[in-house]
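A single protein chain has been removed from this complex, and every other one stays in its place.
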Amino acid sequence: MTMHPLAWWVWALGLAVAATRTTNPAVIALILASVVLVVLARREDASWARAFRGFLVLGGCIVAIRMLFYVVVGIKTAGAVLVDVPRVALPSWAVGVELFGPITLTGLLVALYGGLRLATLVVCFGAANALANPKRALRSLPPSLHQIGTAIVIAVSVPPQLVTAAAGVRRAQRLRGHEPRGVRGLLSTAVPVLTDALSRSLALASSMDSRGYARPLTGRTDRRVSTLVVIALAAASMGTYGLLDGTSPRWLGVPVLVIGGAAAATASILAGRQVRRTRYRPDRWGSPELLVAGCGVVAAVLLVAATATDPAALDPSLSPLSWPQVPPVALLCAVVAAIPAARAFRRPAERVAT
Amino acid sequence: MRTAIGSAQERRTPETARPDGDALPLGLRTVVVLGLASVAGLLAFGWPLVLSPGSGLEHSTDAPLVLAGLLVAVLGVVFVSLSDGGIDVKAVAVLGLLSAVGAVLRPLSAGTAGVELIFVVIVLGGRVFGPGFGFALGSTTVFASALLTGGVGPWMPFQMLAASWVGLGAGLLPRRVRGRREVALLVGYGAVAALAFGMAMNLSFWPFQLGTGTSLSFVPGAALGTNLHRFVLYSAATSLGWDLGRAITTGVGLALVGGPVLAALRRTSARAAFGAGARRAPR
Partner (left out) sequence: MIHFDHVTVTYPDAVRAALTDVTFRVPEGELCLVIGPTGAGKSTLLKAACGLVPHFTGGLLEGRVVVEGRDTRDHPPRDLADVVGVVVQDPASGFVTDTVEEELAYAMEQLGIAPSVMRTRVEEVLDLLGLATLRGRPLADLSGGEQQRVAIGSVLTSQPRILVLDEPTSALDPAAAEDVLAALTRLVHDLGMTVLLAEHRLERVVQYADRVISIASDGTTVDGAPAAVLADSVVAPPIVELARLAAWHPVPLSVRDARRRAAPLRELLVGSKANRHPSAAGDQVARKSPVRAAAPPITVLAARGVHVRYGRTHAVRGIDLTLSSGQVVALMGRNGSGKSSLLWALQGSGPRAAGQVLIIGPPGAAAKADPASMRPRDARLRVALVPQNPQDLLYLDTVTAECAAADAQIGAEPGTTRALLDRLTTGVPDPAHPRDLSEGQRLALVLAIQLAARPRVLLLDEPTRGLDYAAKRHLAAALARHAAAGAAVLLSSHDVEFVAESAGRVLVIADGELVADGGVRDILAASPTFAPQVAKILHPVDLLTVDDVRRALAATR
């Protein structure tokens, strides 16, 4: 058994939170380095692990676009001018937008730092994608989402068969002298594949049904669940509004969201009780999982605490320009974040395998 | 005894004219739930236009995580409510299979500028199996494809909800329209929905992508008109071409495969007899 996928998600989300606390490029670079190190050390040879490259590329694009936009339509503030590009005025429909203008180092750095932070956030998600086995993550869905979860498990398991089926159909149609090309070719492949997939879904449903799938579900809705769900969603709407509208009373923001969250959790537990099922060889949550998840949480807590106590260190001044310093707490945070890369913290079975 | 390779089997032919079955029927409760969820969703999507100074999210660094987390919770609650009491197992299986089809189409089409065929599946599925199923199909398709391609990110909950709205809307289109007019209706709806999907996604990620330092950036708490104007300009400069491409390919895709795929889905719908259970003779 390898690491529980949720442990990786907690770790990665912790780092994502940590990364959004700061604009200090040195701190962000440290976090980024920890993430990449752990991914390189711990990822398996699996299809989902290959997505990490894509996330790195996406991160690069985010930084590039941010800087490009600064150069083209950025509001050029005062500061040391790097390149003086003449301004271009736009027609009246684009009021207030000017193209180009003098590019300052400060402006460029603001764009770079902002872009880096967003890119690191994205790369943290990429790390979770690369490390956590998605199919096993699905096993951790709460019981109240059992049925939708089943649909997603099917959706994740079937695509290889669909691709094989499509190849089979195209091959079979050449036997008929029909060379699938263009629109008719698309139809003559898509329709049989879809029809097969649909009849297959009914066969699958019948097999699930006669093996006791969703057996304890009564078909009746639970009034308590309905009430709680409505409360939760109403609280979500109000809470979001409260959060966005700075003029609304304070209680309308976070407190209402917390109430909504509690209602949602209760609804989920109540609804989950209807689903009485057990797990064959359930994924264990042991000390390695605790450690990995703990590293993420600690990293987040460290930086959140640091922003509260010493905000200046994490937001280096750009006017006047100064070299970003690495506060000791950020170094500690990066080290904690990188701990899961160590071989010693693998599950025993994993060590044997590698 | 019949003298034939296969003896004739009298099989019912599904009537094409009868109304579609609802794979996931919407009760009053579900309508309320979907309505409230949509309000929360609209706020989350349109947050740059709603945000006012003094808000905790003003500095926009927390917003992607906070709002994504909020939407995950909202979608979770909606699905708890949809499946409370049990979904027909056939609907679960068909949902899984159609999401798989969508998830396969997505990476196939994503690479080529703006071609996005995922909505073809969602629109047709929502049309035939009803609005509740369409809503579920939008989310499961996006989620499954994100899992398959390792594309789970803060944008995923937004995409899930937006795709769900597309499916829901397809299920709510007038039911009586059939034949060519039906395909035309779906083509129109699909193109508009795909364009709206792109714009909505763009809106929710506009502040993160651009920061606040440019003249196309959003201004927290500025008048709605100002921000909308800036957003339109930003869209035109970035994703509008992409979104138009997506709208066109969705429309063309629906026009090409709409008829035959609708027929195939309706055959399944008829064979599945969702929720029909048994008509029983009295004992």
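Quick notes on this one:
Every chain is named by a letter (A and B) in the order it is written, and numbering of its residues begins at 1.
The criterion applied here is as follows: contacts are C-beta pairs under 8 Å (C-beta built on N, C-alpha and C of every residue); 3 or more make two chains touch, one makes a residue touch a chain.
What you see is a predicted model; the values in this text were computed from it and never measured.
Contact with the chain not shown here comes from a single listed residue; of A:Arg53, A:Arg87, A:Arg250 or A:Arg277, that residue is A:Arg277.
Considering the whole complex, the residue from A:Gly212, A:Pro249 or A:Pro328 that touches the absent chain is A:Gly212. Screening A:Arg171, A:Arg220 or A:Arg250 against the full complex identifies A:Arg171 as the residue touching the chain left out.
The residue from A:Ser140, A:Thr195 or A:Thr266 that touches the chain not shown here is A:Thr195. Hidden from this view is one chain, which touches chain B at 1-15, 89-90, 260, 263, 267, 270, 273, 276-281, 283. For chain A, the residues touching the chain absent from view are 135, 157, 160-161, 168-169, 171-179, 187-189, 191-192, 195-196, 199-200, 203-216, 276-282.
Everything below uses one rule, namely that only the chains that are shown with their structure count from here on.
With centres set at the average Cα position, the gap from chain A to chain B is 20 Å. For chain B in complex with chain A, the touching residues are 27, 29, 32-33, 36-37, 39-40, 43-44, 47, 50-58, 61-62, 64-67, 70, 73-74, 76-87, 89-90, 92-97, 99-101, 103-104, 136, 140-141, 143-144, 147-154, 208-211, 213-217, 221, 229-230, 233, 237, 256-257, 260-261, 264-265, 267-268, 271-272.
Residues 13, 16-17, 20, 47-52, 54-55, 62, 65-66, 69-70, 73-75, 77, 94-98, 107, 110-111, 114-115, 117-118, 121-122, 125-126, 128-130, 134-135, 137-138, 144-148, 150-159, 162-163, 183, 186-187, 190-191, 194-195, 197-202, 204-205, 208-209, 213-214, 217-222, 225-226, 229-230, 232-234, 236-237, 239-241, 243-247, 253-254, 257, 260-261, 264, 267-268, 271, 274 of chain A touch chain B in their complex.
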